[in-house]
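Could you have a look at this structure, given as structure tokens, before my questions?
All protein chains but one are shown in place.
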Amino acid sequence: MTAILKVSGVTVRFGGIHALDDVSFEVTPGEFVSMIGPNGAGKTTLIRAITGVVQPQSAEIRLSGREISNLPTHKRSRLGLVMTHQIVRPFHSMSVLENVIFAAGHGRIQSVFGAMVSFDLSRERDRAMKLLGLLGIAEMADKSVRGQPLGVIKRMEVARALALEPKLLLLDEPLAGLNHIEAARLADTVADINRRGTTIVMIEHNLGEVLRVSERLVVLDNGRKIADGNPNEVMRNPAVRAAYVGKDETDAAA
Amino acid sequence: MGIYEVSLATIVLINIILALGLNMITGFCGQISLGHAAFYGIGAYCTAILAKAGFPPAVTLLCGLILAGASGVVVGLASLRVREDFLAITTMGVGFLFLGIVRQQEALGGELGISSIPSAGMSKIGFMLFVLVLAALAAAFSLFIKRSWMGFAFDAVADDEDTARVLGLDVAAYKLSAFAMGTAMAGLAGGLYTYFARFIVPDDFGFITSITVLSMVAVGGIGSVFGVMAATVVLTLMPEFFRFISDYKLLVYGALLFTVMRFAPGGLAGFLQTALRIRKARGETG
Amino acid sequence: MLKKRIFMVMVIGLAVLITYAPLMAAETIKIGFHAPLTGFAASDGKSASEGAKLAAEQINAKGGVNGKMIELVIYDDQAKPAQAIPIANKLIGQDKVAIGVSGSYSGATRSAAGVFQEAKIPYISAYAIHPDITRAGDYVFRTSFLGEVQGRGGAKLVGDTLGKKRVVMITLQNDFGKSLAAGFKSAADKFGITITNEYQYSMKDRQFGSIVAKVKSDNPEAIYASGYYFTAGPLVKQLRAAGVSVPIIGQEGYDSQKFIEIAGDAAEGVIITTSLDRDSDVPETKDFIAAFEKKAGFKADMVAASGHTAIMVAAEALKKANSTDPRAIRDAVAETDLKVSTGTIKFNKLGEVLKAVQNQIVKGGNWHRHSVIDDPELLAPPAE
Partner (left out) sequence: MLYLELLIQGIIYGSMYAIIAVGLTLVYGLLRILHVAHAGLFALGGYLGLLITNATGSLLLAMPLAAAGVGLVGMVVYRLCYHPILDRPPYVALIASIGLFIAMEEIYRLVFGPYGLTYNDVPLQSQIAFLGMNLRTAELAIVFGSVILLGTLSYLAQKTRIGVAWKATVDDPQMAASFGIDPLKVRYLNFFIGSGLAAIGGIFISLLSNLVEPTMGGVPSYKALAIIVLGGLGNVTGTLIASLVLGVVEAFGTIYIGHLMDRDAIAFAFLILVLMIRPQGMLSGR
């Protein structure tokens, strides 16, 4: 089976510091991969490099076999490569529903001229409502994003990402900041989305949930990949334990 | 209507087109421009030169509009490179650069400007009605854009362009179209001003004009078409209202700008919205 | 509810505005006057309007015009063309003035001139120098020099009267400075002047360090520098402070006591071409200088004298025409032959005047007569 995402030799330097050093990994269609590692390991930088928000010094990124590392972010997104931010970035001036409708209309806004002459948003609204329902926040639809609790916004962002009809969804710490029950619910939802056919790569510190829902683990430390494979095997890997216990006890405990 | 009222109405309508143009860039798309007067000037100079060469208004105005819009795209390219406050000051620089260069071009009349511009071939009232139609079209066009998916995309760019990009939006294309449309409207306004005044000098299109237009947009309520139109009417007519306190006129103007921003930062539109508890949502389900 | 209330307030406001306007006294003749009373040019606007008010008072004290008092309707145009147009329309359409006078700068004056011409109401520009003002049409007149004429006068003063041949020009970048420079250059050859260099500065500049340094290294025999008192004062002061001691020749823009105040000792010996002769024996000029200082509380300058002159000319024409017909008033203005503070006003076909140029020099902290240029051929204004 060909990989849906094949990343090879990603190197990112900020100033003189190596944020990522020659990282490679693959994702096969339908997989649920979680990426873990201590703070500052380079996880966020890696998915930002994959989506093109960060420019790597060198990288080869293939989406379903197609080289995409020279495409701008919005074009990668149109090919089905979608990410959510670690720190929530909703459109504050819009309602919860509008945020999702906008993403659902990604086909309408592809061309400037097309966007200028299309007005109807009933189809997008229906789709957006369905997604909000799937994420369990349909009742917040018409509320302004401002003042919503983090749990709602995180869910909204997942709905928004799904509205883009991704082939591959990159989630950056979707569970961070949520309480125990909220986190479990959202993790279940994500697993459900995966079962419906969306390939998922998730950065997450919440090891409990990660181990519960994901099929594979990729571990980064200091900008390098130190482990990749079955969750239970990976967790027994001494290098992984060292990285966690040595540097980031609090997070590992969480 | 006497000739005084007609001339006031004409200048108000011209300013409405000008301000709606900036509202497209700053209000809809969130790109602050402090150099809008430069495009007003480009339209005015283009129209003036062609009119003196004997072309009819339909041609001259269209050329002014296109030239201003094209220049707007070039400046829009700058908005792809610099953001927010840097962009504000860059556009301000564009305004000063335009003025500094025009002043030294003898072909454009230099400091003496261009005078004896032929009339548009209409009576004063006829011209006012002509501008009225164009202003109505500009307003309708603004509302049309605001309601379209393009307006939705502008909202997204204005709100958070990085997120918009991640959601698959070609932010650059939208910014450039906002600049193109907004500056083209400024160019049209400039051409109309040329036929109204039939005499133009570089100082008509200086920094103060840019600031005045931005004030109209901000006082009206950034992004609100009706708010901006109302503010344009009020701010353009203010000197006339306050003729009786001639000496304090500019003081009142400054104080008003300050007061509105200080106590009603959303401008007239925001003030009314709060007062009337209107919230318009695109996704209203009810 | 609130919407309704706001609407009501607007309606009431509008109603007040409409009823307020036509309140007017019966037995007066109105002269419209616009000048920059606020904004960057407010100082000239004040001088011009004080001069104009003095003229109106003097005329009314002598019984007005044909038994009617004259009334000045003064509006502020901020020296902005876009503001001058509605003002001109207001003066004509609402105030129904018999004649309009500009105490403003060129841009505003040129725009208003078009409006007056179109309405066929006579219009006099007091001190704006733009060549196209009178070309607006046959209802527009100017009681001052054109910039170019004065520039030619300056060339004669430098090359002939003072005998200086190697000249550096420092030109103010606006219509005033540019037309002076054009006139000066056009007559330079005639008086054997070589212009070794020309530098430009903008109206907003007050610091001239780099120009001064360059002029010093050019080492000219004289400097022809255009400007207003607020730019020329600092310029002259900085030139002298850097050790540049050659003659500095200016124009009517310097013509204010404030120039001497700013430049201080450095002002001594500066010569300008203007239209107000401080040491004049002509009673009109002497009386004006005295009366103005008494009324305004500061010394008369060229702008004040020009405002005064223009109103005097307007009133005289109204008297002669003895009619409300604009055509008759226009013809009376065209036939003006009047001695006023700035000389004898007589218009040519285009509506321009031919006056002698008064050269004034700063001596002992005051303006005094230096010489007079009275060369009709050199000073001839354009006739079309």
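In this document, chain identifiers A, B and C correspond to the written order of the chains, with residue numbering beginning at 1 in each.
The rule we apply is simple: a residue touches a chain if its C-beta (ideal position, glycine included) is under 8 Å from a C-beta of that chain, and two chains touch if they have at least 3 such contacts.
Quick caveat, the model's predicted, so the values are computed rather than measured.
Student: As a test of the contact rule: which chains in view would the missing one touch?
Tutor: Result: the unshown chain touches B, C.
Student: Consider the whole complex, including the chain that is not shown, and state which of B:56, B:121 or B:265 touches that chain.
Tutor: B:265
Student: Could you tell which one of C:53, C:110 or C:258 touches the chain left off the display?
Tutor: C:258
Student: Among B:3, B:44, B:88 or B:120, which one is in touch with the chain left out?
Tutor: In the complete complex, the chain left out is touched by residue B:88.
Student: Which parts of chain B face the unshown chain closely enough to count as touching?
Tutor: Against the missing chain, chain B presents residues 26, 32, 78, 81-86, 88-90, 92-94, 96-97, 99-101, 103-104, 207, 211, 214-215, 218-219, 222, 247-248, 250-251, 253-262, 265.
Student: Extract the touching residues of chain C with respect to the undisplayed chain.
Tutor: 38, 40, 42-43, 45-46, 173, 198-202, 204-207, 209-214, 216-217, 230, 233-234, 237-238, 241-243, 256, 258, 261-264, 298
Here is the rule we use: only the chains that are shown with their structure count from here on.
Student: Would you identify the chain whose Cα-based centre sits farthest away from the centre of chain B?
Tutor: Taking each chain's C-alpha mean as its centre, the farthest from chain B is A.
Student: Per-chain C-alpha centres versus the global one: which chain is nearest?
Tutor: Taking the mean of all protein C-alpha atoms as reference, the closest chain is B.
Student: Nearest whole angstrom, what separates the Cα centre of chain A from the Cα centre of chain B?
Tutor: 41
Student: What is the distance, in whole Å, between the centres of chain B and chain C, each centre taken as the mean of its C-alpha atoms?
Tutor: Taking the average C-alpha coordinate of chain B and of chain C, the gap between them is 34 Å.
Student: So in the complex, which bits of chain C are touching chain B?
Tutor: 2-3, 6, 17, 37-39, 74-76, 78, 80-83, 85-86, 89-90, 92-94, 106-107, 110-111, 114-115, 119, 130-132, 135-136, 173-175, 177-179
Student: For a test of understanding, state which residues of chain B touch chain C in their complex under the given definition.
Tutor: Touch list, chain B to chain C: 2-8, 11, 103, 110-113, 115-116, 193, 196-201, 203-204, 239-241, 243, 246-247, 249-250, 272, 275-276.
Student: Which part of chain A faces chain B closely enough to touch in the complex?
Tutor: 51, 53, 72-75, 77-78, 82-83, 85, 89-95, 97-98, 101-103, 105-106, 108-110, 112, 114-119, 121, 125, 128-129, 141-142, 144, 160, 164
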